[in-house]
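If you scroll down you'll find the structure; I have some questions about it.
So, chain A:
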Amino acid sequence: MTIAFAIQIIILTGLVLIGLLVFYLKDLLHAAIAFAAFSFLMSVEFYILQAPDVAIAEAGIGAGITTAILIQAVRSTTRKEFDN
Partner candidate 1 sequence: MIAFILTAISAYLAYLIFTAGSWTGQELIAGGILAIIVAALTSGFHFRNNKIKCNPIRMILALLYVLIPFFIEMAKANIDVAIRVFTGKIRPGIIKYNPQLKSDFGIMLIANSITLTPGTLAVHVDEESNDLYVHLLNIAPGKEQKGSWAGKDIFSWFDLSAWVRRIAE
Partner candidate 2 sequence: MILAWNISVFVLGLLIFGATLRLMMGPTAPDRVVALDAINTLVVAIMIVLGAVYKQTVFVDVAIVYALLSFVGTLFIARFLKRNYL
Partner candidate 3 sequence: MSFTQHTPALVVGIPLLFAFALPLLGKIHEKIRNGLAIIGMLLTSATGLYLAYQVFATGAMAYVFGAAAPDLTIPPDSGGIPIRIIFSIDAFSAFMIVIISIVGLMSTLYSLATEKLRSGQADFFALLLLLVAGVIGMVSTGDLFNLFVFLEISSLAGAALVAYRIDKGLAVEAGLKYALISTVAGLFFLLGVAILYGQYGTLNMAVIAQNIRLSRLDIIALVLIIVPMAMKCGAVPMHMWTPDAYSRAPAAITAFLVVSSQAGMYVLFRMFFTMFNLNLNTVTFGWVVIILGVLSMFIGVTMAIPQKDVKRLMAYHAVSQSGYMLLGVGVGLATLGNKELLDACGRTAMIGGIFHIMNHALYKGLLFLTAGAVIYTTGKRYLNDLGGLGHTMKYTMIFFIIGALAIAGIPPFNGFASKFMLYESVFLFNPFIAIIAIVVSILTLASFMKVFHSMFMGPKLPQFSEAKEVPASMLTAMGVLALLVVAGGIFPDIIVRNIVEPAVNALLEQSQYIGLVMGAK
Partner candidate 4 sequence: MEYMTTLSSGSGFWHPLLWLTAFVVVVVLAVIIRSFGARKYKMDTEQTKPFLSGNDESDPNEIHVRAGNLYWGYLETLKGYYEKMISLHTGNPADYLLWLFGVLALVVLIGLLA
């Protein structure tokens, strides 16, 4: 149980928690924000796993592009998950 291992556990727990948030949040805009946070933490995890290339890709694509596309998609449709 080294400290590096503890860091990993923390980050991975955060990942799972934010994944659960994406699952639970009803408002799609909120879910999209949670998804952005998910890719942030994923990037850190790649960083810890010694994959800086992948971390940069995830940072650039997850934080920038995916968020932009998601937000645009959500705003051009509807925010509510259940529309009656």
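How were these picked? Simply put, all candidates are chains of the complex that A comes from, given by their letters.
Just so it is clear, a residue touches a chain if its C-beta (ideal position, glycine included) is under 8 Å from a C-beta of that chain, and two chains touch if they have at least 3 such contacts; residues count from 1.
It should be emphasised that the depicted structure is a prediction, and the values quoted were computed from it without experimental measurement.
Trainee: Please find, within this complex, the candidate from 1, 2, 3 or 4 that touches chain A.
Mentor: Of all the numbered candidates, the touching one is 2.
Trainee: Any idea which chain A residues touch candidate 2 in the complex?
Mentor: Residues 3-4, 6-7, 10-11, 13-14, 17-18, 21, 27, 29-30, 33-34, 36-37, 40-41, 43-44, 47-48, 50, 52, 55-56, 59-60, 63-64, 67-68, 71-72, 74-75 of chain A touch candidate 2 in their complex.
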